[in-house]
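One structure is given here, and the rest of the page talks about it.
Up next is subunit A:
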Amino acid sequence: MLTPIIVLTSIALFCGACLTLAARSLPADGDAVVSEIDALLPQTQCAQCGYPGCRPYAQAIADGEAAINRCPPGGDATIAALARLLDRDIIALDADLPPPAPPMLALIDEAQCIGCARCLPACPVDAIIGSHQYSHTVVNALCTGCELCIAPCPVDCISMVPDRRQTA
Partner candidate 1 sequence: MRFEAAITPYLRPTTGVGAMMQEVTLSLVPAIVVYFFFFGFGILFNIVLCIVACVAFEALALMLRKQPVASTLGDFSVILTAVLLALALPTYLPIYVTLIACAAAVLLAKHAYGGIGYNPFNPAMVGYAFVLISFPIEMSSWLPPSLGDIDYVRPSVWERLHYVFTGGWPDSLTLDAVTRATPLDMVRNGMANSEMFAEIRINPIFGDFGGYGWEWLGNFLAVAGFWLLYRGIIRWHIPVAVLAGMLLPATVATMTTSGALPGPGFHLFSGATILAAFFIATDPVSAATSPRGRLIYGFGIGLIAWCIRSFGGYPDGFAFAVLLMNAAVPLIDRFTAPRIMGHER
Partner candidate 2 sequence: MTTAATEDLYRLPGGIRLPSFKEQSRGRPIVDIPVPPKLIIPLRQHAGEPAKPIVSVGDHVLTGQRIAEASGSFSAPVHASSSGIVTAIEHRPIADRHRQDAVCIEIETDGEDTRLPDLSPITNPFAETQQTLLAAIEAAGIVGLGGAAFPTVAKLRHAIDTSIDTLVLNGVECEPYISCDDALMCASAADILYGARILLTALDLPHCFVGVESDKPEAWEAFRSAAEIDADDRLQMVRIPTVYPSGGEDQLVYLMTGREVPTGGYPSDVGALVHNVGTAAAVANLALTGMPMISRIVTVTGDGVARPGNYRVRFGTPMADVAAAAGGYTESAKRLIMGGPMTGLALTSDALPVTKASNCLLFTGPAIQTSREPERPCIRCGECARICPVRLQPQQLYRAHQFEQGDTLDALGLIDCIECGCCDLVCPSHIPLTHSFRTAKQQRKLEVYERERASRAKERFEQRRARDEQRAQSESENLRALKDKASRDAIAEILARKQPNKSDDD
């Protein structure tokens, strides 16, 4: 009666010790975690979280520097997914961030555009095409609605319009 108890308990303790040693000493694949976090982010590259893009934010979450509730375009769904991945609590979107908005696209009023090309470097996904002295336009299929192009424009010709292209 006693022997099986001792044997099984010893086996369990031994296996537990092996696993703990392995978890501590074998190097974790840090990149894999960052990629997994990045895959859950909406890739808007808008920098509203305070980091210059989604991957830097993912890196910050993995490093423990950033909280998981800093992404307005992702909204509650992204917070829930990150919480599930990282085994953390679900929290509300950070109060000092703007609330999630419906998907928007940038629209350049081509009549107003002076072709200064200041908006091109601002776009994190190169969705604006055009060259100097020629009017520019936003490629709808590539625009993520991050609004980073609005500020650099000297003639204020960029506005945000709702994205209606989702369901045909």
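The candidate set was assembled so that all candidates are chains of the complex that A comes from, given by their letters.
Operating definition for what follows: a contact is a pair of C-beta atoms (placed from the backbone, for glycine too) under 8 Å apart; a residue touches a chain by one contact, two chains touch by 3 or more; residues count from 1.
Quantities reported herein were computed from a predicted structural model and do not represent experimental measurements.
Given the candidates 1 or 2, which is the one that touches subunit A in this complex?
2
With touch defined as at the start, can you tell me which subunit A residues reach candidate 2 in the complex?
Those in contact with candidate 2 are residues 38, 42-45, 53-55, 124-127, 141-142, 144, 166-168.
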